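Before I ask anything, here is the structure I am working with.
Only one protein chain is missing; all other protein chains are in place.
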Amino acid sequence: MPAPELTDVTLTVNGVQHEITVEPRRLLSDALRHDLGLTGTHVGCEHGVCGACTVLVDGKPTRACLMFAVAAQDYAITTVEGLTRPDGSLSPVQQAFKDCHGLQCGFCTPGFLTTVAAGIEENPDPTEDEARDMIAGNLCRCTGYQNIVASVLRAAELQAGESEESA
Amino acid sequence: MTTKSIGEPIARVEDARLVTGQGRYADDLMPGALEMAVLRSPHAHARIVDIDLEAVLDLPGVHAVYTYDDLTGPMAEPLPLLIPHPTLTHGRTQYALAKDEVNYVGEAIAVVVADDRYIAEDAVGRILVSYEFLPPVVGIDKARAAEHLVHDDVPGNVAARMEQGFGDAAGAIAKAPHKLVLDIEVERSAATPMEGRGTVARWDRDLGRMSVWSSTQTSTGVRAAIASKLGLDLGQVDLVTPDVGGGFGVKIVHPWPEELLVPFAARALGRPVKFIEDRREHFISSAHERGQQQHIEVGFDEDGRVLGVDFRFWHDHGAYTPYGLIVPIITSTQFLGPYKIPNYHVVFESLYTNTVIVTPYRGAGRPQAVYAMERMLDAIAAHLGIDRTLVRERNFIQPDEFPYAHGEMSFQDGRPLVYDSGNYPELMAKAKALVGWEDFERFRDEARAEGRKVGIGIACYVEGTGVGPYEGGHVTIETSGKVKVSTGLTTQGQGHQTAFAQIVADELGARFEDVEVVTGDTRRSPYSVGTFASRAAVMSGSAIALAARKAKEKALRLAAQALEVDESDLEINDGVVSVKGAPGTSIDLGTLAVLSNPLRYAFDEASKAATQFVVGDPGKPPVPEGEEPGLEGKDFYSPMRSTFASGIHAVIVETDPDTAEIEILKYAVVHDCGTLINPRIVEGQIHGGVAQGVGGALYERMEYDESGQLLNASFMDFLIPYVTEIPKKIDIDHQVTPSPLNPLGIKGAGEAGVIPTAAAFASAIEDAEGITITSMPISPSQLFDLRLQAAADGTTNQEGTN
Partner (left out) sequence: MKPAPFGYRRPGSLAEALTAYADASDAKIGAGGQSLIPLLSMRLASVAELIDINGIEELSRITVSEDGVRFGATVRHSDLLAHEQVAAVQPMIPAALHHVAHATIRNRGTTVGSIVHADASGEMPTVFALLDGRLTVQSVRGTRELAAPELFIGPLETSLAADEIATEVFLPALAPRHGVAFDEIARRHGDYALVGVGAVVGLDADGAIASVRAGYVSVSEVPTVVDLGEPLVGHRGEITDDALRAAGELALSHLEPEADIHATAHYRAQLVRVLTGRVVRAAYDDAVARSNRSEGTPSNARS
């Protein structure tokens, strides 16, 4: 077996540039977790169904397990770690999940948080049905989703409150 | 008076970490560890003729390859049979790595340890195994027929045959005015937590210590297994449970082969080693549950009162029985539910098949039991033409009959089956009100006028929770005033750090924010059992309450000396001990912690503050006999028997007349778990349980083909519900009948949501369709087939058996 081909990759994650050297086959999820140490992105199925590994690629929710790190160079990637404010305070989505008991074991949570962060950016005032639609591609085995839907609505509320304050 | 914390829907203290990506799950630990991948059998039943490792050994990045031949001593013995039982006459367990024969697709044959998982998988793909194929036994029918055997030395594929009962069931049924026979079945499903199994180990040669992190439901069990298998003293092994991404039963099984092979390799290679199970592996090498065939004969009177039941069932146990007979024993005992059954006989056979092992999955045999009983009661109601709730009410154990003993039956813990408390008629009244039972016929008529088909279903359960033998609690008050709490059982998302802190805050009089709870760390709590059977709140909650009381006693004793008052005049609020009615005369818990240790190094403010107080009797040694330095309380809770939670679920469904799609219009839950520590957490447990119940009733099943291949070993084809498949609202009503068996009156709540769900759906779909439902889960395609069958047979009942 020939020595694996290695490629230099520049990843821009949460506003920071990282240089890594990886095989082309390295999944973005593994690069984030194991090369950059950003272990908040979780891997639940590695075939794109569960959504635990969802990160934002240029602001759009994307499965990190369905992208190769080497193909992620031209984008700005945001992981759950990047949702936290620079001062360490929680973003509206994080705060809402905490307030509404929107998580139990917490394993699927980062994928929900990134998805909802983008979702309420696009639709700042979702109805309950729209909230449900927003998270329809993420699996959770603990919560039965009831409090996650509530968290989405709460996150929108918190975000609206913040934009009012800053306006 | 301090605000009472127990009973409040306090937001979880766990969440700040988890919503910021700061959780630490098994795969987040030990960056740079070598990674293990497993060669798993692609065949359901075969003899291993040869394993050729030639192509692997020179692969760059590969550090080791192990097969059975590399195992010696206890590692070469079969894995332990955790819970033996006298009727488990033919218990069998697998080897850490297959020896000579494989018995299911997914059984571990060899492991590779490499620089990373990619290389390890490359290497696994290059191992060549030659097999001699044996006939696979798949499904209960094949196992019962026993044309072929899973294990040569297990006749009839029967691992166990167990018989229990009381009264004279056969006689009662023979004499009964009415009789019915039901043959029904439940398919296989699985826990499938979002995080699979995972184990990380580091061997420290200098200290002679093995540090292991495992995604487990029992830290102490895994620790003991590793020590014993690797020939280490128990004291050399530390087992720490990191954040665990869900368990639901599958992670109580131990040791998994990888839980031994990871520390084995870490010691052999002198490098940290990690195994992280992937999703496909989880489907084919972790555990499944639920699969049973059931045969029920029942005799009853004109009012629907059950006179006698003969319950026979066949339990698909998979290829091995590492967890003993827990699941079928629970089915056989919890079948009785909230009902007074005067004569009962149950017999089951636990059967081997060439499939993944069957061990508890949330509910653990109870969903099958409730399904059997509730199908039977629905059949009685239909037979007599009376309301389904009335049949149930007429058979209920009454509130004044507790404690209620079911004859001479013994439960899963080997103790007599005695219910401690409950009020089932009131539960039923609440359930009917919550779902709108009495108004349903009007709704049905309206719907029917629009060409719609709707149905309502109901199912009752009793859940034995909080089984022994024991759990411990350790409460330590530090000089900072922080209260450190440890209990040995593990956490997989239940919010123990919050709920247990609430208990300690109340019992001790500490501020909730000052209490920090650690679970599942054998360095802190070496004696513990584990998290299963809805036992954590009951067992560790009680133990922690008792430990906090001991700490409080000592705090009051010291404070009485320091303040020179009588203990009975003192109270503790918000971490400050003060004289009742004279709050100015006080001393805080941190200062008392300083005073509790005669060695008063003044390292902090509390130590300086303590210098003004004097404690102890100058006539005695600094640490008097019977005392210990430090302000701590430690205790264990060990109940005589389980406490029995109860509840009723009711569901309204609509079935599409054309496509047979099943829509949930309303889902109502009434439940009684005794004292609620944190209602928000309890409701979260119910939501999650119901969602798994919906999955188990309408979506999830393991699809094995005849050769033993699992056809849907992915989240693409094993259909865990998304939000779009779950009721938009789950109506919940609580009832509280405290348990007399433990200090806080708690009953378990973790599994309740999933237990009666399949039974309630079967009842509702049957009601909507007028077709008898005998197999769950049910898909639209299957319902459509039932309609065709019923139309062909002319067996459709008049709609509505309400």
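Of note:
In this document, chain identifiers A and B correspond to the written order of the chains, with residue numbering beginning at 1 in each.
Here, a contact is a pair of C-beta atoms (placed from the backbone, for glycine too) under 8 Å apart; a residue touches a chain by one contact, two chains touch by 3 or more.
Predicted model, so just to flag it, every value in this text is computed and none were measured.
One of B:Tyr118, B:Trp256 or B:Phe512 touches the chain omitted from the figure, and that residue is B:Tyr118. When the missing chain is restored to the complex, the residue among B:Asp168, B:Asp278 or B:Asp301 that touches it is B:Asp278. Of the candidate positions B:Asn573, B:Asn712 or B:Thr774, contact with the unshown chain belongs to B:Asn712.
The missing chain lies against subunit B, touching residues 117-118, 121-122, 125, 278-280, 658-661, 699, 703, 711-712, 714, 716-717, 719, 721-722, 724-725, 779-781, 784-785, 788.
If you put the missing chain back, the residues of subunit A touching it would be 4-5, 7, 23-25, 27, 30, 46-48, 51, 54, 57, 60-63, 65-68, 70-71, 74, 115, 133-134, 136-138.
What we mean here is this: only the chains that are shown with their structure count from here on.
Centres computed as Cα averages put subunit A at a distance of 29 Å from subunit B.
On the subunit B side of its complex with subunit A, the touching residues are 11-12, 14-16, 18-25, 27-28, 31, 59-60, 116, 118, 122, 192-195, 243-246, 248, 278-279, 492-495, 680-681, 684, 686-692, 714-716, 720, 722-724, 726, 728-730, 753. Contacts from subunit A toward subunit B in the complex involve residues 1, 3, 23, 25-26, 33-34, 37-47, 49-50, 52, 79-81, 83-84, 90, 94-95, 97-99, 101, 103-110, 113, 128, 132, 135-149.
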